[in-house]
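A single protein chain has been omitted from the complex, and every remaining protein chain is retained in its original position.
So, chain A:
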Amino acid sequence: MTPAGSLLAAHDLHKTYGSTPALDGASFSVHPGEVVAVMGPSGSGKSTLLHCLAGIVTPDSGTVTYGGRELSAMSDAGRSALRRTDFGFVFQFGQLVPELTCVENVALPLRLNGVKRKEAEGTALEWMARLEVDDVAAKRPGEVSGGQGQRVAVARALVATPKVVFADEPTGALDSLNGERVMELLTESARTAGTAVVLVTHEARVAAYSDRDVVVRDGRCRDLEYAV
């Protein structure tokens, strides 16, 4: 039941918190290297969908399939490993480890995958240069601007060349100039590396950086690929 050629697909997801239905039959898919924007009103279930897709939240029913494997059939350890090796994350704010320098933050996913410190930080610096923040490498997150911090977070999400980057309102806290620069760098880097991006945003100008968009309303989203 997954659209042909999709890398990651969700089918008929339901998730209820207490008596609040957060997802009510949501279906979604993304192809390798594709940038898909997830839009919709506040509280419609966008973040919940993203968390289910990334295996952070388990849906009450429905399936999430990644590379032909069903996430719910995997062990917790298996899902964590998948998140480390295949997924990258960017959130609105508060995601960098405050005690580490920016370059250490960017290098973290590689370190967790067992890469030696020197090599990891070398690769991290390359990504920081690509995102134009190599000059803040030695600073701690508390000492850089919001826009710089967000680019550091994007570098961290991309450093381990994941197959999918999940971004939840990555530009939500930035002014439009900084927000657009972050989107430009994120989508360009992702396209160069062949990384798919699932981008939650309520801003149309941010969504315009995507290849395709999906609207979530009342916990449901119509992914046109399923409408065939």
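Everything that follows uses one rule, which is that contacts are C-beta pairs under 8 Å (C-beta built on N, C-alpha and C of every residue); 3 or more make two chains touch, one makes a residue touch a chain; residues count from 1.
Just so we're on the same page, contacts and distances are computed from a predicted model.
Hidden from the displayed complex is a chain whose UniProt protein name, among "Sulfate reduction electron transfer complex DsrMKJOP subunit DsrJ", "L-lactate dehydrogenase complex protein LldF", "Peptide/nickel transport system ATP-binding protein" or "PadR family transcriptional regulator", is "PadR family transcriptional regulator". The omitted chain makes contact with just one of the residues A:E119, A:E132 or A:E184: A:E184.
Among the residues A:D12, A:D86, A:E126 or A:D213, only A:D213 touches the chain that is left out of the figure. Touch with the hidden chain on the side of chain A covers residues 41, 184, 203-205, 207-210, 213, 215.
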